[in-house]
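Yeah, one chain of the complex is gone here, protein chain that is, but the others are all in their spots.
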Amino acid sequence: MMEENNVALLFVSHVEALAEGARELLQQANPDVGIYSCGGLEDGEIGTSIDRIEASLNKIDSETDVLVFYDIGSAKMNAEMVQEMHEERNIVISDAPMIEGGYVAVITAGLGASLEEVKRDAEEGYSKGE
Amino acid sequence: MMEENNVALLFVSHVEALAEGARELLQQANPDVGIYSCGGLEDGEIGTSIDRIEASLNKIDSETDVLVFYDIGSAKMNAEMVQEMHEERNIVISDAPMIEGGYVAVITAGLGASLEEVKRDAEEGYSKGE
Amino acid sequence: MNVEQAKQWLRQTSARLSEHKDELSTLDHALGDGDHGVNMHRGFQAVVEGLDEWEDLSLSSLMQKVGSTLVSKVGGAAGPLYGTAFMRMGAAWKGIEQVNGSAWSEGLSKAVEGIAQRGKTSTGDGTLLDVWSPVAEAFTEGEPSWDNIESAAYKGMEATEEMVVKKGRGALLGEQSVGHIDPGAVSSYYLFQELANTMKAGEQ
Partner (left out) sequence: MNVEQAKQWLRQTSARLSEHKDELSTLDHALGDGDHGVNMHRGFQAVVEGLDEWEDLSLSSLMQKVGSTLVSKVGGAAGPLYGTAFMRMGAAWKGIEQVNGSAWSEGLSKAVEGIAQRGKTSTGDGTLLDVWSPVAEAFTEGEPSWDNIESAAYKGMEATEEMVVKKGRGALLGEQSVGHIDPGAVSSYYLFQELANTMKAGEQ
């Protein structure tokens, strides 16, 4: 029923459980969209690791566009470093609220929207409450 | 250094790991603020349970004001049911983005802000990216 | 409807929802997260398990118990919505042993009010309310016409296919939500169809 979609979502958090929990929640909303997650440091401490971000990225087909969601600022800086290291890939970082924007993103990505559309919808199309 | 604060934060998610990961991330930002979490169903499935929300609420001193953050709409409906069942308590539900608003909330709650101030800051004082 | 008939209704509904578990989840896969069948099955299983324990309850208390069980067990949006509906019926039927024409009308309109409040929704939003609301209106002061009620439920369900969903997860799809029947409307149709079946069997 879903159109083929070419945007994968990557969730980068300071806490592994948070990233993985987000993935689990959003994957349920559409099992066909590629959703990846990484979080925490090797030693289980709170933080983000570019090695883990890269490892997640390497799981995604290199032709697939990637929209990255992050929890707080330093995760974004690390995501930007990985983005710069992979200029050959189409990676975009979203400033949308990670869970709420991510939910919109999985829906629109599932409808076959482009990376730019998914990013815009995640940042603007999010609504909560009434 | 922190003033006494009288606002506890409660994170309600469809996924236990997500709620608990949020708690872990935010608790680091201020170990002195009361942060509670619940998520998922008894059988490990994705969903929210008013029993779990109530159990978390019961861990919080009954004089303490409670600001509830939720992930998606049906969690809010369940939180509202619990809120109605406990009219004797001061429980308010925030429509702020759960992680980003929660981060602001833990900071302002830690500075001794009132429930209304914490709610407002979480919903309006959140900024991401630049 | 007396308390025994209510129990019969709930048992039949539970069986019906179990049978249609996969169908409901598939419908929810298009508009939501694909768990509506599992959710309703989980909730009504718990209700049926409860029925054996709730032996001596009045009709009103039974409805309250059903409501709180659904709220606790369903896990998704349908939980607080169905739960509120049953609790409001229970409240409306305080002291009533046998639900008749006006009590039906009163109970169902309170249920509809509860769903609308809980879901912050109104008819036309493409949700289960689009079944509950015409069903409530199909109850008149006189004795219910179960055929009318069933057909009101059926038409309400069918009508959701053409609606742009405004509430719940499906709302994110915008115009793309058109063309799909709402899963909550379908489960509600089964609920009312089994009500009609139960009551018609009792009339014979």
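Which chain is which? They are A, B and C, in the order written, and residues in each are numbered from 1.
In the analysis below, contacts are C-beta pairs under 8 Å (C-beta built on N, C-alpha and C of every residue); 3 or more make two chains touch, one makes a residue touch a chain.
Fair warning: this is a prediction, and the values are worked out from it, not measured in the lab.
Asks: Which of the visible chains would the unseen chain be in contact with across the whole complex?
Replies: Touched by the chain not displayed, across the whole complex: A, B.
Asks: On subunit A, what residues meet the omitted chain?
Replies: 41, 45-51, 72-74, 77-78, 80-81
Asks: Just the residue numbers, please: which parts of subunit B touch the chain that's not shown?
Replies: Looking at subunit B, the ones touching the missing chain are residues 1, 28-29, 31, 103-104, 107-108, 111, 125, 130.
We take it that only the chains that are shown with their structure count from here on.
Asks: Measuring centre to centre with CA averages, how many angstrom lie between subunit B and subunit C?
Replies: Those two chain centres are 31 Å apart.
Asks: Taking the mean of the CA coordinates per chain, how far is subunit A from subunit C in Å?
Replies: 37
Asks: Using Cα averages as centroids, what's the distance between subunit A and subunit B in whole Å?
Replies: 24
Asks: Subunit C: which residues touch two or more other chains?
Replies: Subunit C, residues with two or more chain partners: 33, 35, 169.
Asks: For subunit A, what residues touch not just one other chain but two or more?
Replies: 28, 103
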